[in-house]
Every structure is written in structure tokens, then in C-alpha cells.
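Just one protein chain is left out here, and the rest sit where they should.
This part shows chain A:
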Amino acid sequence: MPPRKRFEASAIKNKEKREQVVRARKKEKGQEKLKRRLEIAKAEKNDPELKKARLEKNVPRTLDNMREFNPTMITADPQASSSKSATTDENKDRGPDPESLLDISLDPFSSSLSPPSLIDPFTPPKVLLTTSPRATKVSYEFCEELLSVIPGAEFVRRGKGMRNVEVGRIAGWAAGRGYGCVIVVNEDRKVCNALTLIHLPSGPSAYFKLTSIVPSSKISSHARPTPHNPELILNNFVTRLGHSVGRMFQTLFPLMPHFQGRQVVTLHNQRDFLFFRRHRYAFRSTEKAALQEIGPRFTLKLKWLKKGLPAVRNLGEAPPGVMFDEGGESEEDEGVEDAAKDGRDSVEKGETGEEDRDEDEEMDDGEDREEKEEERKKKAKKVVRPPKDDEYEWMWKPELETTRRTFFL
């Protein structure tokens, strides 16, 4: 006998009867599903292996685990990351590619992250924090929060009128004065909407869109921050670009955290959004830790990463004449060389990296005062020029997001 075709409830013209049939069918379906689930639960109660097998099999497909292949991913297992090139069995458990590691170790952040051993790892790098021109109270409040997050951060207001200077020039001056990073908080219509991180002296500049800012006062039962160096957790930075961004954030904080401060700053990357959180933790047992959120909460999204400092296009400057390079040292060279020499000298004067400034000065009593002052002057004169044009290591363009599963960090 041929199978009887199931009749559609939508074919019933009488509304009351139709609704009745639909309700009955839905109820039946629900009861069948419940019966099925109860049977599975009963079977799993007796045999936990079944549950394990079911959970392993039924992994939901999300945008995160269906991510499009990005050739720049740096993973521990080269076999898994490359869906295209053939790799031998030998490469399976070798770890990330040594050339990628070499490239990472030689990037512009390496001098801050693997510094010469005599530098104190507890001293925070100098960070200059400023706003966009004509900022309002909103920016200043957010900057106050950032000052508590980043040890070593100094806030300077932007100048008004003629004293308002381009960000590229600010970065050049800050680099000459020994700052490690410049952070510019951009404000638009009473809302902080972007953050620019400029690594110095010649390092990459990154522009992030800033959203979902929640100041600590708005977080219920928030903790109070202390001036201890926080620990840093960087989650899910997978690609080469992600590594660059992660290392950039690493250079903001001192190398050695104060563990007794029990503060931790987390930057969690998920689908190219960076979630910033700051917590205070306390271990309740050796396995479990309780967290209390301290500081501001915000979300960042990388828009572009430039290779050098922000460019300064000085189109109005007087044109220099045609000149020939005679050779021999120029002033610029001298300034830079002496600064480098000075750096080494001042490091050599202190026997260990952890000596205080006072001790240094006591030791230097016997030294020639004049010589030291001269060196200090030359140190201050170190000139860093911003480039004439920008080069982008990465920039977001809408055409790059071919599918919803494409991510770059």
C-alpha cells in the first residue's frame, strides 16, 4: 500500500478546527521529544560514557569554530593551521614555525619586551596619555580611569588654538623624551569613540574603535584599584597581526607584575573584538579563585595598524635647494649617537638594574659634574622625526569581510 500523504493543517479552512489540530500536533511533538530525552537521560544515568560520547558528537557550530582559514595564523600545530600546503608527519608536534618566532622576536616591540638585563623589570614604561583636541569632561574622566590602569601613564591636556599640535609631532617629541608609548583618546559628541596607541620611538601606531565603556563607578560592587603592577592576560591572539597587537599592549605594562597586588588586566579577543577587563582575585583554594571587577570595562576593535609614527605632511615648509651629500657626520647623527652612548653610560654607572636614583647620584659624586650635565643635555636633544607618509601594515576594509566567519586577529 502506498504511504498515506500527511495532510497539512493549513488546508483546513475552519479556523477553530485548524487551531485545534495544530495545537494537538504541537503538543504531541513536544511529548515525543520529552520522551526521547528522558530515555537518553535514563540511559546516561546508568552509563556516563554515553553522555560523554553524545557531548563529543554534538558540538554546536558557531562562527568562532567555523572560522575561515587565515594563512597568517601562528599556531602550535602547523598541520592544523595549514589547510592548503602539504606538511609531513615530522612537522606535527614541532611547535610554531621558527621563522615566525624569529620574526616576532625581531619586531619593534622586542627592545621593550626583551630589554638588556640591567633594566629594572618593575619600573613601568613611560606612557603619555592625551585626548583629541577640544575634549570635554567625558574624555578627562575616561583618561583618569586609564591612568589608574596603566602604571607609568602621564596625562597631558591638548593645547588650544596655536598650541594644538598634530599627533605625529607629539609622538616625535615624546619619543625624544624617553616615552614608550603615546595613547590618544578620541572624543566625538561627548562620547569617547576611539583610542590610538603609538609605540615609540619608531614603532607601529594602532587605531581602535572604542565602545561599551563602563566606568568603574557604574559597575556594581566594584573593587578599588591599587597602584600595584597588574598581571596581564592576553587571550586568543592567533594570527601574526594578533601577535603584534598583543605585544603592543604588553609594552604598556611593566614586565614584572606585583603579585602581592593580586590585580589582573585581561584583554580577550573574540571575533576581532578586544574586551578589556580589570579584576582583583583571591584564591579560595588551590584550584578556585574568586574575582572582583575593579576598573573600567571597554571594548576595542582594531581599524588600522600603521608601520611607523603617524605621518606629518608639512606641505607648507619652504623648499630646500638641491644639495649634495658630502659625507661626514651631521648634527642629527651626532645627537642620536650620543644619546645611545649616554644610555649605555648611565646603565653602566649603576652596577645592578635595581639601584635607585639616589644611589646613582651618590656614586657619581666623584665624577665630573660638567660632563654629566652635558650628557644630560644631549640626551634631551635626541630628535625623532615622524615619517612623511603612512604605511599600513593592516587596515580594515569592508571588502575584506567576505563571510561572517572571517577574522583577522
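To be clear about the criterion, a contact is a pair of C-beta atoms (placed from the backbone, for glycine too) under 8 Å apart; a residue touches a chain by one contact, two chains touch by 3 or more; residues count from 1.
Operating definition for what follows: contacts and distances are computed from a predicted model.
Looking at the choices "Regulator of G protein signaling 11", "Small ribosomal subunit protein bS18m", "Serine/threonine-protein phosphatase" or "Ribosome biogenesis protein NSA1", the name in the UniProt record of the chain not drawn here is "Ribosome biogenesis protein NSA1". Checked against the hidden chain, the listed residues A:222, A:240 or A:297 yield one contact partner: A:240.
In the complete complex, the residue from A:126, A:209, A:307 or A:405 that touches the missing chain is A:307. Residue in contact with the omitted chain (choice from A:141, A:272 or A:393): A:393.
Touching the omitted chain from chain A are residues 71-72, 84-85, 97, 99-100, 102-103, 106, 240-241, 307, 311, 315, 319-327, 330, 332-333, 336, 388-397, 399-400, 402, 408.
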